[in-house]
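I'd like to ask you about the structure that follows.
The complex is shown incomplete by one protein chain, all other protein chains being positioned as in the whole.
Showing chain A:
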Amino acid sequence: MKATRLTRWVALAAGALTLTACGPRYEDAPDVLSIVRNGIVPLLSGGRGESGPTGPGISRALVEESGMDFLYASVPSRQSFALLQRAGENGRKITWLSEDGISVTYEQGLLVATRGLGPDLIAASVSGTVAAMRQGGGEARRVHEYLDGNDAIVRVDFDCRINRVGSDPITIYEYSYDTVKYEENCQSGGQRFTNTYWIDQAGVVWKSRQLISPPVGYLDTERL
């Protein structure tokens, strides 16, 4: 009896808070509903609200018309995708940003950071993998850094083997590329993952599937 009354009160209070708070002080305060909508619901449903153009909506003509560089990215585990725009360049690292606040950073086509996904890749060291791929395959060491639930950086060192799978031409929105497919198998303790890259003769990674973090899984990208 008491519990029902309490529940009713809480519901009433929460409802009242979203409806009746007024004055300059509360203008910027997020209401409970939007917190739930933006913060919690996407987590439960595993997506972050697809924004930007949807997959089939992109066309080569539109990309050409804009005259800008784009990256088409998707996170299979969340069934979400987005068109990312070039937003920053630091040495050989390029950062791409989506409209809804997700960024990914590549160093010579290899993923070295993400932001805005939750279990993000904070930073990575991939120079060994880059060198091995240039030689057509080999061994490499790779370092990933993650931010844990207690705000500490966790470092994981992976031992990787890079293999040239073979010639595998691909087509991305009407344009065809003569690419070679590479696979990178990494492990650290009992943890394993496999990254896949499609690279042309000039060394450009046109398409890839690379690990972000275990909870999010892989990131698929194609350069437009």
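Here is the rule we go by: contacts are C-beta pairs under 8 Å (C-beta built on N, C-alpha and C of every residue); 3 or more make two chains touch, one makes a residue touch a chain; residues count from 1.
The rule we apply is simple: contacts and distances are computed from a predicted model.
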Open item on the list: Missing chain, UniProt name, options "ABC transporter ATP-binding protein", "Dehydrogenase", "Phosphate transport system permease protein" or "YjbH domain-containing protein": which is it?
Closed with: "YjbH domain-containing protein"
- [ ] Taking the full complex into account, find the residue in A:L62, A:V130 or A:V156 that is in contact with the omitted chain.
- [x] A:V156
Task: Absent chain, residues of chain A that touch it - done: 2-3, 6, 9-10, 12-13, 16-17, 20-26, 30, 35, 38-40, 43, 87-91, 93, 95, 97, 100-103, 105, 107, 112-113, 115-116, 118-120, 122-125, 143-156, 190-192, 213-215, 217
